[in-house]
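For this view, one protein chain was removed and the others were kept in their places.
Order as written gives the chain letters A and B; numbering starts at 1 within each chain.
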Amino acid sequence: MELLFFLLFAGLAIAGAVATVWMRYVVHSAFALMGTFLGVAGLYVLLGADFLAITQILIYVGGILVLILFGIMLTPPDRTERNAKRVIGFSASLVAIALFLAVQIGSVVRWAEKSNLEAPKATAAPIGRELLRPDGYLIPFELVSVVLLVALIGSVFIARRRKAVRVDDSSTAAILAERGTLQQKAGA
Amino acid sequence: MYFDYFNVFVFLTTGLLFVFANMIVGGLVRPQKPTPEKLSPYECGEDVIGDSWIRFDIRFYTTALIYLIFAVEIAFLFPWALVVREIGMLALVEGFTFVAILLLGLVYVWVKGDLDWVKTYNASVKGGTEVEDRPAADIHGGPLPVELLQAAGVGPTITEQQTKGEKGHS
Partner (left out) sequence: MGLAGYLIVAAILFALGIACTVARKNVIYVLMGIELILNAANLNLVAFSRFVGGLDGQIFAIFSIILAAAEAAVALAIVLNVFGLFDSIRPDDPDLMKE
């Protein structure tokens, strides 16, 4: 039964990843990426990391993917971008290398695996205890808020539309103008 | 433990079945006589004009961004909330510090006007902040000023008409 669910979730994750690399339109890739995220969340459940599975769905599917979709909506579709040979070549060779290395490492290294796994328990409260223990993860826990603050302010500042001109240097303007992007804009 | 997820699984299966069973049954039962009019996207009965890709306002992105940051905060506060009672004062202080630091970010985006959806229209009211006077649909910086293009030697020669045209755009 557990093997069945493992195959289901692993298949979902890998199929989503393959589709993400392969799809012609970036929107389709983003939705395929959702399959990967959900599959990985399912694998977390099988690994007994229930809180992490919920976090994965909340942040990856509910947050990052939405952000990526907004990024797609704000940039134009590039329908000629995919080079099928290149994609297949890179994907196949990299997957082959990764599998080869994984099998090699797996045959050489013996991890310090526990032989008898106990049944998974709810992990949210132990994680909270660990996060708040002074000799545990208390300092990283506080630093996360600083990181998030910097990310929020920084990205809002970068994303904000400016009244000022983006290019404030005439030599930069000249380089851009040679490529025609400026003229196109000025003529618009 | 795994048995607890049986509920989730039942909900998931029911939801998927509810959607896809209806779609499949509908697809099998309904008559199919496609015509070009039927196949075109529905735009409230009008003829379809232009590309389906339009530039969205970047404020959608800003809002999603702020949402994401606070979703991350919730993900951190959930395990905190489960154990705050048993750990006591330390946890309380830490949690409130965490929220207070992130609150600074909320105050920043609020004061700077990134949360005002209609800031385009009350540009004169909010003096001092970075407010826009361009149409909301224009996510680009607008056209570059003509003087800069002339400095680069590529600018259009300014006639009165073109100047007007530029102003009309921006």
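Here, a contact is a pair of C-beta atoms (placed from the backbone, for glycine too) under 8 Å apart; a residue touches a chain by one contact, two chains touch by 3 or more.
If you're wondering where the values come from, they're calculated on a predicted model, not measured in any experiment.
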item: Contact footprint on chain A, counting only the chain that is left out; value: 2-3, 6, 10, 13-14, 17-18, 20-21, 26, 29-30, 33, 36-37, 40, 43-44, 46-49, 51-52, 55-56, 59-60, 63-64, 67-68, 70-72, 74-76, 78, 81-83, 86-87, 89-91, 94-95, 97-99, 101-103, 106, 111-114, 117, 120, 123, 126-127, 130-131, 137, 140, 144, 147-148, 150-152, 154-156, 158-159, 166-167, 172, 175-176, 181, 184-185
item: Interface residues of chain B (partner: the chain not displayed); value: 58, 61, 65, 68-69, 71-72, 75-76, 139-141
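As a convention for this text, only the chains that are shown with their structure count from here on.
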item: Centre distance in Å when chain A and chain B are each reduced to the mean of their C-alpha atoms; value: 18
item: Touching residues on chain A, where the partner in the complex is chain B; value: 2, 45, 48, 50-51, 55, 58-59, 62-64, 66-67, 70-71, 73-74, 76-77, 119-122, 124-125, 127-129, 131-132, 134, 138, 141-142, 144-146, 148-149, 151-153, 155-156, 159-167, 170-171, 173-174, 177, 182-183, 185-188
item: Chain B to chain A touching residues, read off their complex; value: 1-2, 5, 53, 55-56, 58, 60-62, 64-69, 71-76, 78-84, 86-87, 90-91, 94, 97-99, 101-102, 104-105, 108-109, 112, 114, 130, 132-134, 139-141, 143-146, 148-149, 151-156, 169
